[in-house]
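Worksheet for the structure shown next.
A single protein chain has been removed from this complex, and every other one stays in its place.
Chains: A, B and C, in written order; residue numbering restarts at 1 for each.
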Amino acid sequence: MKVHDIALVGAGRMGGLHARNLALSPRFRLVGIADHNEKLAAELADELHTPVRSYGEILGDPLIEAVVVASSTSSHLENVLLGLASGKAVFCEKPLSLDADTLASALPDIELAPRPGSLAFNRRLDPHFQALKRQLDDGGIGTLETIHIVNHDPAAPRLDFIPKSGGLFKDFTIHDFDTASWLVGDQFVELFATGSCLIDPKIAELGDIDTAKLVLRSGGDVLCVISNSRRTGYGYDQRVELFGSKGALRADNIPTTSVSRLGEEGSTGAAFPYSFAERYADGYRAELDHFADVLDGAALPATGPRDSLRALRLADAAERSLKSGGPVKLQQEQADA
Amino acid sequence: MKVHDIALVGAGRMGGLHARNLALSPRFRLVGIADHNEKLAAELADELHTPVRSYGEILGDPLIEAVVVASSTSSHLENVLLGLASGKAVFCEKPLSLDADTLASALPDIELAPRPGSLAFNRRLDPHFQALKRQLDDGGIGTLETIHIVNHDPAAPRLDFIPKSGGLFKDFTIHDFDTASWLVGDQFVELFATGSCLIDPKIAELGDIDTAKLVLRSGGDVLCVISNSRRTGYGYDQRVELFGSKGALRADNIPTTSVSRLGEEGSTGAAFPYSFAERYADGYRAELDHFADVLDGAALPATGPRDSLRALRLADAAERSLKSGGPVKLQQEQADA
Amino acid sequence: MKVHDIALVGAGRMGGLHARNLALSPRFRLVGIADHNEKLAAELADELHTPVRSYGEILGDPLIEAVVVASSTSSHLENVLLGLASGKAVFCEKPLSLDADTLASALPDIELAPRPGSLAFNRRLDPHFQALKRQLDDGGIGTLETIHIVNHDPAAPRLDFIPKSGGLFKDFTIHDFDTASWLVGDQFVELFATGSCLIDPKIAELGDIDTAKLVLRSGGDVLCVISNSRRTGYGYDQRVELFGSKGALRADNIPTTSVSRLGEEGSTGAAFPYSFAERYADGYRAELDHFADVLDGAALPATGPRDSLRALRLADAAERSLKSGGPVKLQQEQADA
Partner (left out) sequence: MKVHDIALVGAGRMGGLHARNLALSPRFRLVGIADHNEKLAAELADELHTPVRSYGEILGDPLIEAVVVASSTSSHLENVLLGLASGKAVFCEKPLSLDADTLASALPDIELAPRPGSLAFNRRLDPHFQALKRQLDDGGIGTLETIHIVNHDPAAPRLDFIPKSGGLFKDFTIHDFDTASWLVGDQFVELFATGSCLIDPKIAELGDIDTAKLVLRSGGDVLCVISNSRRTGYGYDQRVELFGSKGALRADNIPTTSVSRLGEEGSTGAAFPYSFAERYADGYRAELDHFADVLDGAALPATGPRDSLRALRLADAAERSLKSGGPVKLQQEQADA
């Protein structure tokens, strides 16, 4: 087993999550952490017995094979391009950029770089969604006809996050756009999005919505419904249901324990995981494992910048649909593909 | 307990279902069955030890208190009006008519008749949906924000039924329009409908669709998604999910038995009921029981012609949305209310 | 369809349950109700529009084809024998007697009577246990190796019932002895019973227990565990699990509705039925339907007095085991068979 020297840029919440997974993986050696916020970088580096280094130093060190970009979303693309240009393999969680055209124009630099850029969506490698996809591909429900996705967050984010989030569709629904695209195995050609602000009127004041329903149609007439909410009150509701010509498949929520209680009030099962970090813990580990496979030459990246761009185009279309009040046709998305 | 003398017009599948329930109810005495198809009427009358009589005779018999109208949809309204005009109380399953304006103009005759007209929707009195509604009204999930309805038929109807069905929205989705209206307790003000023909291209040739997704918005910004399919391959998929400010409620499918099997392939639970007659058997019985309560003066009709009209207006709007490709505003529906 | 004239002796709780089922069945006409307690008889007769008659009158009426014996347990056998001797077909719920030898000596009178005596166990005809048995017989789990039965009552009976109940094993476990015998399709040859009084010390003062665990072994070495409790606090816990060479089958509890709630505390499903009358409502109806089949000559009685005797012998053995503290061999039971 080859051990890959890897460094991290971005020591915030996501950076910490990836860094701890790297520290526990026998396939990586975490050799440096960079962040403009020196305190954040120092704390994480201290916890993981790793040096703080500037991103410049990291990029200039020929012994470092790869970098994980977990800086703020607005710097994702720049840091990914810098990494690739320095000859590093790069791992970056979605979204690569909040602007589709910017990303489209950067595609060649990413795709022609000497080392791979792995643009990850945590759900693609979730073992439950993987099992769903496998059973779909195995023909377990015949021909796919309909996709239902429920993606509801446990609690609304802090209000100061809303303006820099990119809006509900780019920040949150983007996962569902990628999941749906992956499952449908086809291009979406039409999209209708509607939404409300039901949780907190301050979100509306900031120009965003907190609840949305979207209907997508693929070229092959598969229909997909996406439901989003910023707050459930009961955990991170993450479900996908597929209806086909011979049956249906469902990936359901996963209770935190197998314990249930029978009492006067009925039968009470354990709550769901509360956060994405808990629910997709396996997916985050699997992403890095997959990245190690890519570095070993044992796999091609499961997702690349075009997946990121496709999801972003769908988010743009959703915004146009919401604004216009009617469905929109998706031509640009097909042009990129 | 008063026993009500009641007669039936229409001895087809639905007529048979209601007649057998009447025969088993201690609150009714079934005293006559009418149908233009004399063979059908004779067979059912024979089975239930009841005389065949013409609808005219039934209406003229002062000893008969009430009639159940279960004739073909196209004659529902006429038979209901005849019954009411003859001083009978009338029970009729949805839809009262396939034409909203015709129904609207008949409203005064129904509402001002001396005896009640009970226009039933089988799901309103289903004990599971009743429990769902009760828990919603009890505040169990706070303020209602979103409704998801899955209404998928086990198998597509015979092709010769399609042209006279009124189309998917009036024949099938109409149940969901009523269920959603009942649950939301508010008027829907906007509707987007899209659909595909995925099951049988002959359905498209007949001008209909077999798969649909609809998004409705209420005046209070509650969003409702309806999913329809004419064929599951696994039974009658009937689910309602409600998301609120403090949690979610779900009325799920009901396996036919509590038996499950553990084997190499996993854990296999029993299939769902295959037909509406099985799934809503309790609802159909409860409808007649409720009608007996109405006749006893112990209850007002839970649903009336305006509920039927409202669902019909929503079906019309869905057809307009499907044709135009965009959402439609619902003004007429509010005007009727 | 032939309609059978039938009368009832015993107008208590069980008598009322059977009488209401008879009144709703199109296959029976309830033509008389007898009870020493005239008030009870009059109330039930009034509710069901049927005359009060003495048991003597009923037995002497040649137009009455059958009787349902639902009098107190201590008079079951006498009333059954009187009915059969008068040429009536007789339906009686378990137990026929609380004394095995008395029942053994009455076997010829029952088995040689001109008309059938149908000795019912409500669980045999429960649709869920029927499905379990069918899947077992179909080989779904290979060879049966182990049976687990949970039979827990929602709440302890009134203390004045305990002395006349026959004790936990004859009153309550007797159902499980019959269920286990039916499922195993073999004779049990050894039994170990142990118990505690955990719910109410007054039950111990009356010489009974309220909690029991039993282990039975069949001639073919199938092992069966029975768990009994007089009080759950959460409903009528009724489960059977079968383990075989190729898998396991389970008949689980049945929630009263399909509604569940997601909230902070987890996922809460509906409670179970609280009483045997609710849980086995279908079984009680099916028993009478089966009895009508027997009267029509379309079926042989599914259970007879030997089933009752076998269960009673097992209950006697359980009492001996409890008293002695050790397992007991079952020879007498085999001798009766």
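The rule is short, and it goes like this: a contact is a pair of C-beta atoms (placed from the backbone, for glycine too) under 8 Å apart; a residue touches a chain by one contact, two chains touch by 3 or more.
What you see is a predicted model; the values in this text were computed from it and never measured.
Asks: May I ask which residue of A:Ala70, A:Ile141 or A:Ile226 touches the chain that does not appear here?
Replies: A:Ile141
Asks: Which listed residue (C:Leu24, C:Leu198, C:Ala281 or C:Ala299) would be found touching the missing chain in the intact complex?
Replies: From the options C:Leu24, C:Leu198, C:Ala281 or C:Ala299, the contact with the absent chain belongs to C:Leu198.
Asks: Per the definition of touch given earlier, which of A:Val67, A:Ala248 or A:Ala302 contacts the omitted chain?
Replies: Missing-chain contact among the listed residues: A:Ala248.
Asks: Of B:Gly12, B:Gly269 or B:Gly326, which residue touches the hidden chain?
Replies: Here the residue in touch with the unshown chain is B:Gly269.
Asks: For subunit A, enumerate the residues touching the unshown chain of the complex.
Replies: Counting only subunit A, the missing chain is touched by 1, 23-24, 26, 47, 127-128, 131-132, 135, 140-141, 246-254, 257-264, 270.
Asks: Please output the residues of subunit C touching the missing chain, sorted low to high.
Replies: 142-143, 145-146, 148, 150, 152, 190, 192, 194-199, 211, 213, 215, 217, 221-223, 225, 227, 229, 231-234, 237, 243-248, 325-327
Asks: Spell out the interface residues on subunit B facing the chain that's missing from view.
Replies: Residues touching the hidden chain, for subunit B, are 232-235, 237, 255, 262-272.
Operating definition for what follows: only the chains that are shown with their structure count from here on.
Asks: Could you work out how far subunit A has to rotate to sit on subunit B, using CA atoms and steps of 5 degrees?
Replies: Superposing the C-alpha atoms of subunit A on subunit B needs a rotation of 180 degrees.
Asks: With centres defined from CA atoms, tell me which chain sits nearest the overall protein centre.
Replies: Going by the distance between chain centres and the overall C-alpha centre, it is B.
Asks: So, what's the distance in Å between the C-alpha centres of subunit C and subunit A?
Replies: Centre separation, subunit A to subunit C: 58 Å.
Asks: Between subunit A and subunit B, what is the separation of their C-alpha centroids in Å?
Replies: It comes to 42 Å between the two C-alpha centres.
Asks: In subunit C, what residues contact two or more other chains?
Replies: Within subunit C, residues 262-264, 270 contact more than one other chain.
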